[in-house]
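Every protein chain of the complex appears in place save one, which is left out.
By letter and in written order, the chains are A and B; residue numbering begins at 1 in each of them.
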Amino acid sequence: MITRKTAWLIVVMMLMAVVGWAQPNPVAEEAPGVTPPAPPTAVTATDSPDDAGRSITVRWQLSPDDGGGRSTVIQYKIFRGETAEGPFVERGVALSLAKIYVDRGTEATNDPNFFPNKTDFYYKVAAVSAAGAEGMSAAAGPTQATEQWYNIGRTPTFVAVLTFTALTLYFISRARKKADLYIRPLAGIEAVDEAIGRATEMGRPILYVMGLGTAADIATIASFTILGRVAKKVAEYQTSLIVPCYDPIVMTVAQETVKTAYYDAGRPDAFKEDSVYFVTQSQFAYVAAVNGTMLRELPATNLYLGKFYAESLLLAETGALAGSIQISGTDEVAQIPFFVVACDYTLIGEELYAASAYLGREPLLMGSLKAQDYAKALIIVCALAGITASIFGWTWIVELFRVTN
Amino acid sequence: MNIFEKLGKLDRRWIFLLLAIVCVATLLTSFRMPVRISREVNSIYEFVDSLKTGDIIHVGIDYDPNALAELHPMAYAVMEHALQRHATIVLTTLSQNGAGMAERLMLDIIDTMKVRHNMEIKYGRDIVFLGYKPYYSIVILSMGENYRIPFPADYYNTVLDSIPMMKSIQNYDQIKAVIELGSGNIIDAWIADANARYGVKVAIGVTGVMAADYYPYLRSGQIFGLMGGMLGAAEYEQLFRKQGTASEAMRVQVSAHVVIILFIIFGNIGFFISRKKGRSAV
Partner (left out) sequence: MRKEIPLFIVLVCGIFMALQFFVPHSWSQFLYRYALDWLIVIGIFALALGIWSFIKVSYDKIQRRSENWPYAIIALAGLFGMIFFGLWFMGGLESYMYRHFFSFIMIPIQATMFALLAFFIASAAYRAFRARSILATVLLLGALVVMLRFNPFLGPLGEPMAKLADWILNVPNLAAKRAIIMGIGLGMVATALKVILGIERGYMGRD
């Protein structure tokens, strides 16, 4: 039986238990990670520059507990709300020691990550400890994401393009006035006529390989021009021409180019459409087909002008095996050494682009070549200026050329 | 004509035959070949070695099956190392012939981790394969905004938001670095778009013939590491686990180099002797 004394004892014990439970655990109070870390300070939110909107950049100063203090911060969480009072939704996380986060979204309205432009947003940044405790900053804002019409970060590129365009137009106008513009000899181009003559004497065809580029590649465009001139000479000398193509669009343009060249040479009947044909868009299958053509047809001259990759040496060595004279030109820097080693003449990089001007000697094309030379001189001057500026610590000169975004 | 003159005018088929014999013979032997470690490979190794639990890296398998021999060993070594460090991996391929190969690679690595390291790698928790999308430049730029823009679902058509590890990944801000393994222009796009625009750290692994082209980017700091061809893969393997496919293949490569160098030397000797004879005759 429970006496009154026992009952009071039980009540007191229960009261003490309740009071004890309500007291903060002195062990937990001193354990690191349970107390939230100090929040980051100086939180700012600004529209991200030079973009199509849908983005706001949030910056802050590190929490005192990040790297210092209790060193408990492991990451920052970034929250966004449409009013200063909230509600705030988590938008992303940044690692510890980070001071910036770019909040981005999409333009599709049905996408969960839709980010409207021209809408006020407020941001808060929370420093988070390993135990998950968060120290929340004050709200920053309002800020709106807006679209820009001009990318300021690309101004150095824009100025360079305008400068180069101006130089090109100036030298083209000079060339039109019949000014004598000197171009240094290109051995590879001078050898083209001789190579075509050789093929005619030997009664063997000429193989023209335009590489693996598409019609949008500058090297392929340069190759079309050279093909036209080669095809005209081939038509005049009544030699045969073989042009296996990797890309179907390149094939259609090449067919048109060769056909026009035959017409210009006054030999439209000699043009055979099957001489310019599509092979395949698989790299090594294309190489296998062209190598087979080389070993069967034994062309006297091989011209490799365009964009080439790993197959360059396979083509050039097989051509050497077939005993052909080989002239190559590509802007793929990695393949130039292979062509230099395996071919008789090689046009290195921009010499391929210059070839069309060199062959035709047209004033407009020669003028643009001179512009390139002067642009190179300008780049050398800028490089020297940059080196001098770096030596003397004039960083503003270097910053003038920095391209961002 | 003496022996050196003959060697100077050798039919190339003898060269092919001797090279083939030396390569096969090397494979049948078992000599060990130490590999010197270069700074550019060491920096990738040290980065992966510094990864902690929960760190996320992006691995791009952006090569065709042609380049598999050189780049697969790199992929295996880097991913195995990263998973061993308990990092998580987002895997993509921007090469149109690479999707099946990348999936096979991922499944092999999961098996390897179980056998070699006794670690259970779970798809969706430790690694995810997003698959292939065309227009690599646009894909790389879009992933910088949000992975869900180019890849609303993974390779197996699972919506990204329902994959556990993707819940905390929005864009490159959550990625410690991109380790890009490729054999074409896709590498340039990663450097120009991901690193220059979004500031994510990029390291690359390329075929041997392309490696020399990327030293400018290494010097300028646009990439923090470079693995070049079989040698680069062998260096990483040496750092990580002391042996592997690339280390084996390096023995063959070194032997082949020795054969080529000998032919060059003999060819030059023959060339000089012929030239001297020609001058004497004149």
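In this text, a contact is a pair of C-beta atoms (placed from the backbone, for glycine too) under 8 Å apart; a residue touches a chain by one contact, two chains touch by 3 or more.
These numbers were taken from a predicted model, which means no experiment stands behind them.
Chemist: Would you mind spotting which of A:53, A:81 or A:211 touches the chain that isn't drawn?
Modeler: A:53
Chemist: Have a look at A:38, A:127, A:222 or A:300 and name the one touching the chain we're not showing.
Modeler: A:222
Chemist: Tell me which residue among B:65, B:164 or B:199 touches the hidden chain in the full complex.
Modeler: B:65
Chemist: For subunit A, which residues touch the unseen chain?
Modeler: 50-53, 107, 147-151, 154, 157-158, 161, 164-165, 168, 172, 215-216, 218, 221-222, 224-228, 232, 245, 247-249, 251-253, 256-257, 259-261, 264, 274, 277-285, 287-288, 292, 296, 310-311, 313-314, 316-317, 320, 331, 333, 336, 338, 341-342, 348-350, 352-354, 356, 364-365, 368-369, 371-372, 375-376, 379, 405
Chemist: Since one chain isn't shown, list which residues of subunit B touch it in the complete complex.
Modeler: Contact residues on subunit B toward the absent chain are 10, 12, 15-16, 19-20, 33-36, 38, 64-69, 100, 135, 138, 212-213, 215-216, 219, 231, 254, 256-261, 263-264, 267-268, 271-272.
Convention: only the chains that are shown with their structure count from here on.
Chemist: Could you work out how far the Cα centre of subunit A sits from that of subunit B, in whole Å?
Modeler: From the centre of subunit A to the centre of subunit B is 20 Å.
Chemist: Note which residues of subunit B are touching subunit A in the complex, please.
Modeler: On the subunit B side, the touching residues are 12, 64, 66, 145-146, 148-149, 161, 168, 170-171, 173-174, 184, 197, 207, 209-210, 212-213.
Chemist: Can you list the subunit A residues touching subunit B in their complex?
Modeler: It comes out as residues 54-55, 92-94, 101-102, 104-106, 111-113, 283-284, 309-310, 321, 333-334, 405.
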